[in-house]
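The complex appears here without one of its protein chains, the remainder shown in place.
Moving on, here comes chain A:
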Amino acid sequence: MAYSFPEEVLEYVLSFIKTDKDRNAVSLVCKSWYEIERWCRRRVFIGNCYAVNPRIMIRRFPEIRSVEIKGKPHFADFNLVPEGWGGYFHPWVVAMARAYPMLEEIRLKRMVVSDDCLEMIAKSFKNFRVLVMSSCEGFSTDGLACIAANCRNLRELDLRESEVEDLSGHWLSHFPDTCTSLESLNIACLGSEVCFSALERLVSRCPNLRKLQLNRTVPLEKLPNLLIRAPELVEFGTGAYSAELRPELLSNLVNAFAGCKKLKALSGFWDVVPAYIPAIYPVCCGLTSLNLSYANIQSPDIIKLVSQCQNLQRLWVLDYIEDSGLDVLATCCKKLEELRVFPSDPYDVEPNVSLTEQGLVSVSEGCPKLQSVLYFCRRMSNAALFTIAKNSPNLIRFRLCIIEARAPDYLTYEPLDAGFGAIVENCRELRRLSLSGFLTDRVFEYIGKHAKKLEMLSIAFAGQGDLGLHHVLSGCDSLRKLEIRDCPFGDKALLANAAKLETMRSLWMSSCPVSYGACKLLGQKLRRVNVEVIDERGTPESRPDSCHIEKLYIYRTLSGPRVDTPDFIWTMDEEGNTPQ
């Protein structure tokens, strides 16, 4: 006998169920639950914009208020994805303008967004509140002006590292005097100077402003004016942190920072004049996040700063911090969870700073909560990796970039297989891994055997042959995203593990010996998967099947082959033809 309770009750219960995973589980219980759930789902996350299409999304979820969509593959960040590849937001916004008039939030990553799209957002959604564009491109400050002028209840405008055509800073002045709802504004990626008085007035009239990230052009002298008007700030990003040495400016800054009692995160810090660093000392003990990755300050100054931040959970910094600075970090910042060390001079073969594997070893020793690492360095050893693995069994993300490709263990000249093997064996919760250095197929054997929770793997200049790729595809049960460049992986492993590709979000391979013929075969074998060959040399049909393709992007999808491909992408179809 089936008992059911009123829909309204179930809806109410479901309102507490937030995560996609749980909601998906709910929708599988029975048909009526599926129906009820889909009508009350408010948020949707689309990890690959080509995995579904707007029509499918709208058909299933008619009442969405918040959408998050990702476009280009991750390697686009490093110029490996050709210009014009795709990831257009336009078809989405057109469809949503009709179907979701109550839409409140749009979050995009690596998508192409035009000014037209921004205008459509501004005019179509009366309750629009949140716009986050991370690593997006295709729009200008004109589009931003439209958003500023028309979104009455805008709470968040976050341009995170997007490439914006910066026509002028005038757009900011388009926020009407009636706009008082802003809680978060991130314009750090913009180059032009914004009208400072407009910014100041905007900050003054938004009492809920919690996050403010300025761009480089906002001078240090102006910071006190802004900070005293925004005492509720939780996250703040400075502009250029330099000015001539003037004692009254320093004391103004000190007072201004001290007035922000809730400050937890600091960033910005371009062009730092070290004499002004002490201005932030009053807030250091409360900081949980510090981003110094643009700051050209040397190790002694970094040490003085970091040693006061006992509550630091996240540090992004340049390799100017050096091993000595990382030692201090390890001693002082026991709550550290995330460390990112970026290279100050990535293209120089010779090291310009004394930052080695030792710094990371120290942090792993001193910081028991370390979970997430991104580390650029110029040398590594298996011994160091063993130690790190032993010290940090709770690592979730481990991304190591040894700057010289294929660099071996600098002590023994051996491959770094064993070291990375220790990482995957000891760090049972590892979800993301980026490899570098000299690696044979052996490392992939370890990864396939131990990295059972690994979801994303990045490989470059590694391995010896198909066996390496086979280990990964056959062993990594949780693998969702795999990106590979310049590795000797070819057809065999792909064809043998074709079915695996249906269980993953995507696979990227570039500069690998994968043949056109194999791509056609995959296209035939795989259902609901797009096999896209990217080749700027012209149609692969003009070359023999054995010819290697340049780049390959394979992803599962419900919406069939793309309809918006540029002329250098060929989708392998199910008949083994190339439709273009």
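By definition in this document, a residue touches a chain if its C-beta (ideal position, glycine included) is under 8 Å from a C-beta of that chain, and two chains touch if they have at least 3 such contacts; residues count from 1.
Just so it is clear, contacts and distances are computed from a predicted model.
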Name the chain not shown, per its UniProt record: "Erythropoietin receptor", "Serine/threonine-protein phosphatase 2A 55 kDa regulatory subunit B", "Translation initiation factor eIF2B subunit epsilon" or "Auxin-responsive protein"?
"Auxin-responsive protein"
Quick one: say which of A:Glu404, A:Glu429, A:Asp477 or A:Glu575 touches the chain that got left out.
A:Glu404
Sole touch to the unshown chain from A:Ser32, A:Ser251, A:Asn352 or A:Thr503: residue A:Asn352
Answer key for A:Asp22, A:Glu161, A:Glu429 or A:Glu575 versus the chain not shown reads A:Glu161
Given A:Ser140, A:Ser293 or A:Asn497, the residue that touches the chain left out of view is A:Ser293
Could you tell which one of A:Phe438, A:Tyr516 or A:Phe568 touches the chain left off the display?
A:Phe438
For chain A, residues in touch with the removed chain
75, 77-80, 161, 189, 270, 293-294, 296, 342-347, 349-354, 376, 379, 401, 403-408, 410-411, 413-415, 417, 438, 440, 442, 460-461, 464, 485-486, 488, 513
